[in-house]
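Next up is a structure, given as structure tokens.
With one protein chain held back, the other chains of the complex are shown just where they sit.
The first chain written gets the first letter, and so on, giving A and B; residue counts start at 1 in each chain.
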Amino acid sequence: MERQALNGWIERWQARLLWAATLLVAMLVLAITLVLAVGATRFLQSRGWRLGVLLGANWNPLAGHFEIGLFIVDTIIVTALAMAMTLPFGLGVAVFGAYVASSWERTALRWLLTVLAAVPSVAMGWWGLAVVVPGLRRIGGGPGFSLLAAGAVLAVMLLPTFGLLALEVLDKVPEDWHQASLALGASEDQNLLQMALRVSLPGLKTAFLTAVARAMGETVAVQMVIGGAVYGFHGMLGPGATLTTQILTDMAILPLGHPAHGVLDLMAVILLAGLTLLTIWAQRGDERP
Amino acid sequence: MKRGRRWYAVSAGITVVALAIVLWVLLLLAKDGLAGWHWSRLTRFPRELRSGGGIAPELVNTVSMVMLAECFSAPVGMAVAVWLTDYAPPAAWVGWLKRVLIGFQSIPAIVVGLIVYQTLVDGLGWPLSVGSGTIALAVLNLPAVAVLGATVLSEVPGRLREGSLALGATRIQTVWRLMLPAALPALIDQLGYSWARLAGETAALIFTAGINVGPRWGWFQPGETLAVHFWYVRTEGAMPDWRMVAAATGLVLVTITAGAVLGAKLWAARILAKRGVGVSERG
Partner (left out) sequence: MAAITMERVSVWYGRVKALNDVSLEVEPGSVLALIGPSGCGKSTLLRVLNRLVERTPAARVAGRVLIDGHDILAPDVDLALLRRRVGMIFQRPVSFPFSIFDNVAYGPRLHGMKNPHQLRRVVEGSLKQAALWDEVRGKLRRPAHGLSGGQQQRLALARALAVNPEAILMDEPTSSLDPGSAARIEELVVHLKGQYTVLIVTHNLQQAARVSDFTGFLDRGQLIELGETSQIFTAPRDRRTEAYLTGQFE
């Protein structure tokens, strides 16, 4: 039959197109990795493969010193501060939305959180400049631009996303399990702490690590409030610079063709390596229902 | 307070505080943005050193760049999603590809900006422009569409799929007539969110689309967006009314992102309602 032949032809070509799209995306991912790897390798080679580049804190482009250890440490500190602040709030919102709220409150909360999760990070940075930085200056003294300010801004930025993800996880605990737990004489608190949160742990871990990845990768919201200090560590209330903010700053200072431009690739590679570890960790043992 | 429900009360308190803090951001932005508001801002060009500048080109750039980026990345990403859910062989490397895509979903935007800067702007000699920025947005969006699309498609019940195949439909017919329509509301929901995410993107665009606007719109014209303008004016703006310009830009930007998310959600809810599924059941 003509028609069947035509259908078969369409079927084959559509399958090929889908495969081509997948190949395109796979190549794109590979290309990104390669470009960064080549740039980073060249830079490390030009520095004679010295480990001090990663561990040291001497960053002085004019004098030819490119050690990025401080930015790695600041990235970790800012991320940790943000997660420590967002975790209790996000969990609270999730517990309320999944177990306490009435049906309409739950719907309203979900819609609100989705809208808030889509608020651009630059708006959070703007709020940080308007509220957090002056606030910290008044309370803690110093410039206000600080690791703590960056952490606080990130925490507010991540709260809706993490809250929503955690809410979905808690919502997936089957009603049967709640009833079985309560029927054994658990109070609502015991049911929450000893059953619901415990069985949700793998999912909550994934939600948490997703938020960590976003915190590590955020640029402008952090750049606006962190102060951009590249010389030495100044404490939580002092300014600093993370890997992402430093890439942004130095794209202007180290233009292409500059011998040290590759240090930007190196910073990107380190960020991606960190994110890869997070992804692997998030996916491990996540097979449970 | 009922006994044994202490943590429920605590969670309610936390929710109120959390929402208050996040809404503080929006309310402050609305207050400052409306303080010096004039509708002419939407139609004028920005001014570098004088008051009263507008954001018309930024508005056009934002909408056009996000639309173009979606036009490229949404179909290609969905094609990957369909391939991954329905065509992929059960091979180990497919699992790896999925994992890599999930990882790239959280690639920092600044890294995408860096790559596009190095390849297009340096490699091919493109200017900081609408074109470079659009490509950066598309690259940023691709893994997200593929991963989220695959998640949505895999939630279409398997029995529907098997039923369709058992009735003699080909695989691609099943995809077009069954899978995509069944997943449509969830896909629209995701599209709205990805639209908002791209419109609010800053880091990937500063060194690809640039921080200037051209006299007219064009692929190789400077392509500053609302988000970049918001960032630039707030951190480096030299016009006397930079406070008002920044807040007004931010307010317009947040309105656009919230509008995209809410619009998509309402659209999806309407489709579900027509199919006889309550809004609350799909959240």
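Definition applied: a residue touches a chain if its C-beta (ideal position, glycine included) is under 8 Å from a C-beta of that chain, and two chains touch if they have at least 3 such contacts.
This structure is a prediction, so every number in the text was calculated from the model and none was measured.
If you put the hidden chain back, the residue from A:R42, A:H178, A:K205 or A:H234 that touches it is A:H178. Contact with the chain not shown here comes from a single listed residue; of A:L18, A:V53, A:V199 or A:A221, that residue is A:V199.
For the options A:Q45, A:N60 or A:S103, the residue in contact with the chain missing from this view is A:S103.
As for the chain not pictured, it touches chain A at residues 102-103, 174, 176-187, 190, 194-195, 198-199, 288-289.
Note that in this section only the chains that are shown with their structure count from here on.
Mean C-alpha positions place chain A and chain B at a centre distance of 16 Å. Chain A makes touch with chain B in their complex at residues 7, 10-11, 14-15, 17-19, 21-22, 24-26, 28-29, 32, 35-36, 39, 88-93, 95-97, 99-100, 103-104, 106-107, 109-112, 114-127, 129-131, 156, 159-160, 163, 187-190, 192-193, 210, 213-214, 216-220, 224, 244, 247-248, 251-252, 256-257, 264-265, 268, 271-272, 275-276, 278-280, 283.
Residue ranges on chain B touching chain A, taken from their complex, read 2-8, 10-15, 17-19, 21-26, 28-29, 32, 76-77, 79-80, 82-84, 87, 97, 99-104, 106-115, 117-119, 121-122, 139, 142-143, 146, 170-172, 193, 196-197, 199-203, 206-207, 227, 230-231, 234-235, 246-247, 250, 253-254, 257-258, 260-262, 265, 279-280, 283.
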